[in-house]
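For this view, one protein chain was removed and the others were kept in their places.
The block that comes next holds chain A.
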Amino acid sequence: MTNAPDRPAVFCPIVPPHLLESLARHEDPEIHLPARYTLELDASHRTRRRLGAPGAAESAVAEAAGDRPDRTIYDAGHQQTLPGTEARAEGARPSKDQPVNHAYDGLGATFELYLKAYRRHSIDGRGLPLNASVHYGQGYNNAFWDGKQMVFGDGDGRIFQDFTGSIDVIGHELTHGVTQYSAKLEYFGQSGALNESVSDVFGSIIKQHALGQTVDQADWLIGADVLAPGIHGTALRSMKAPGTAYDDPALGKDPQPATMDGYVTTSQDNGGVHINSGIPNHAFYLVATALGGHSWERAGRIWYDTLTGGQLASDADFAAFARATAAAAHTRYGDGEEHQAVLKAWSQVGVAVSAAVPRQTAPEGAPFPAQG
């Protein structure tokens, strides 16, 4: 149990309750805080009484209070008026309505990733309560972040099904909130595609973190669980192989490019924000797989530093973002394999970073390794 202190057992259903309870009494906060958090998620009040730990332990729980999400799930009742009626509050027992529980768990997994990996307290970094409405509209084929809360449709059952069913979709939408509170990337053209890509990157990371996957185990798909049965496709987007996620008479073919050679100029979709996001998506995939291990560790940290570091302009284009990731890698890890992996990845997707890195020395005179 102690081999992964940075990834506590919160979303690890194989840990039996009795083991969690003994971990919760452990003197090391690295061990007891995550265990207590997990127990509180499961049955907050009852668990705390049962532990019956006064004094130091009680104050440790109080200290960790800011480390807990504050979720409320609403039922929009198939109307398009927000938020609807309350269906499950923080700490309440599961609903009989599965989308309510999926939304609750997905919000929790997102909160968990940002807190455990980056010490970010909720979407705004200041403990923002997380609200979501499910059953929005009639057969509504979408999910979105409206600036204040999450909104989920049920899907029409023909092309899409329940949007709460994909944890990476939930992470994607909430990350739009993180971007709103940090880099504020404008939702148009290349900065818009970067806004979309950052949401796909952390949506995928959140899923991998919740499942405890390494980069080799991850599917690198976005929305794999929201496609209705019978649709020819594996997901809505693939970070590993952009452009290959679906090819279906009703949906058309996945239009995403993986490199700048395939960059699409269009006036639709805010200038193709969901299309050209394939390019920075693939760059992240290349960095994460080059570094190996868990995507939320070094690769995710570099992207998180870039997003929240205050150096990225809200109208940043791909080249500016690439430079910022290279600078972030250099700042945190020096001129090591992380920095080199970032430079190589952007080069592979056709985004130039050469002017980018202020302290790059390039002693061999060839700043970028050859393709591959």
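Here is the rule we go by: a contact is a pair of C-beta atoms (placed from the backbone, for glycine too) under 8 Å apart; a residue touches a chain by one contact, two chains touch by 3 or more; residues count from 1.
What we mean here is this: contacts and distances are computed from a predicted model.
The listed options are "Raffinose/stachyose/melibiose transport system permease protein", "Ion-translocating oxidoreductase complex subunit E", "TldD protein" or "Metalloprotease", and the UniProt record of the chain not shown names that protein "Metalloprotease". Screening A:D70, A:D97, A:D124 or A:D269 against the full complex identifies A:D269 as the residue touching the chain left out.
Among the residues A:E173, A:E297 or A:E338, only A:E173 touches the chain that is left out of the figure.
Set against the missing chain, the residues A:E86, A:D156 or A:D247 yield one that touches it, A:D156. Within chain A, the residues in touch with the undisplayed chain are 80, 82, 137-147, 151, 156, 158-160, 163, 169, 172-173, 176, 179-180, 187, 195-196, 199, 223, 236, 251-252, 268-270, 272-275.
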